[in-house]
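All protein chains but one are shown at their positions in the complex.
Moving on, here comes chain A:
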């Protein structure tokens, strides 16, 4: 067993000794677990070291009014409460404030996230497991305390479990009173059910019976010792219209953080707060244009801050306390290019360093060569694709970009000359119309096309390419297995295949490739893509 875990055990035993009566009513199955302590009602507490309200305020800057509101709504110990509906944008501190508040209040809660419990049954069973103080283990085959699929079963099981648990709590608080240890301790008789990520319920609740059921839970149970808290990132209006026949939960809104709040939050756990605030001066302004979410900002700033500090550690250019402004300016000029580049980059992939270290060991000559090669390779395609797949990709790209009416003029040399002459005259008369058409194309995005058109363009392209490069006599075999190539392109998500009846053959395809990639592919084939693109001419 872990040393840390071993260290935990004495503390736990003292706790459970204090509430030995509570542990007697534990679920029988959890007692079987050999080396593990059976769960007690204390395990429904958030646990950890007690935290004061002031600490809470300082941990969550700009949230004191919300915290106070919730505290008042929860009321003092053992007061019944109406259901709460906590909502606000992503990463505005809803979940952590609720949990920390319960840590401060030291009251038992049953928490379930609707993300982890991804359907009705798992949600029910996880709530029951917690109430029954049930622990999944190899001894019980990782089974649940109760098997429960339907809401009607759930309400019965829940009532049963809740009364058990509440009796348990009552017994315990009675003991505490008799033992005269009730300084401020007491965890009260209330049990709070918390539903996190509640907005997800809407998605898996297709028949929309579950939402009313859960909102109505308070009325159905009629147990005053139960508190319900729903946490969602959408407003209550998205869940119910007025007057659905049950008590509407009291809404608590978490607004987005202000600029000052975000600064405070981000600089909370920084070692060098002065340096960090100067970094924030630089970085925050430009990032606010992109996002105001704390989690996104903090993940984006982590590598940026390291970059920002680089010149400090590299060469001790700045002796202590020397010319603060000068240093700031230098650091700013160092970081500025990185900020603009990271603005567009939500997702950063670091190539693993060890590979590069090995490379650098090799001779200088080679490194130089490699650098040159790399520069060349930037423009190259960095994955393998067979030649016919490349042609197919290009023809799909063309089919998506060019209007179908232009196919004849682009690919048929005879028809082309006639058509072009005809088309030019009206377009010269009305140049604006052409512009608007181009714009329309851009707005519409890639168009869809049937298989036949794709194959026709493919044939044209390949025959043109074969004519131009007679040296490669073998490329004549490109035509076979085209459909196989098509399916592998679809699998790689380069071509999107619409759904339709496969026998009728009316499936429409759409190329999802960026122009950049298409150009790369064309370059690797030495195919003059731009001359075939309608937009360009």
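As a convention for this text, a residue touches a chain if its C-beta (ideal position, glycine included) is under 8 Å from a C-beta of that chain, and two chains touch if they have at least 3 such contacts; residues count from 1.
Everything below uses one rule, namely that contacts and distances are computed from a predicted model.
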Candidate names "TFIID subunit TAF5 NTD2 domain-containing protein", "Uroplakin 3b", "Growth hormone receptor" or "Origin of replication complex subunit 3"; UniProt protein name, chain not shown: "Origin of replication complex subunit 3"
Of A:66, A:92 or A:112, the residue in touch with the unshown chain: A:112
Omitted-chain contact residue, chosen from A:153, A:171, A:256 or A:296: A:296
From A:389, A:410, A:457 or A:519, residue that would touch the chain that is not displayed: A:389
Residue of A:52, A:269, A:313 or A:531 in touch with the missing chain, whole complex considered: A:269
Listed residues A:125, A:225, A:261 or A:407, member touching the removed chain: A:125
In chain A, positions touching the absent partner: 1-2, 4-5, 8, 12, 36-37, 39, 43, 46-48, 59, 90, 95-96, 99-100, 103, 109-113, 115-119, 121-122, 125-126, 130, 135-138, 141-144, 147, 194, 196, 268-269, 295-296, 298-299, 302, 346-352, 354-355, 363, 365, 382-389, 451-452, 455, 459, 474-475, 477-483, 485, 488-489, 491-494, 503-506
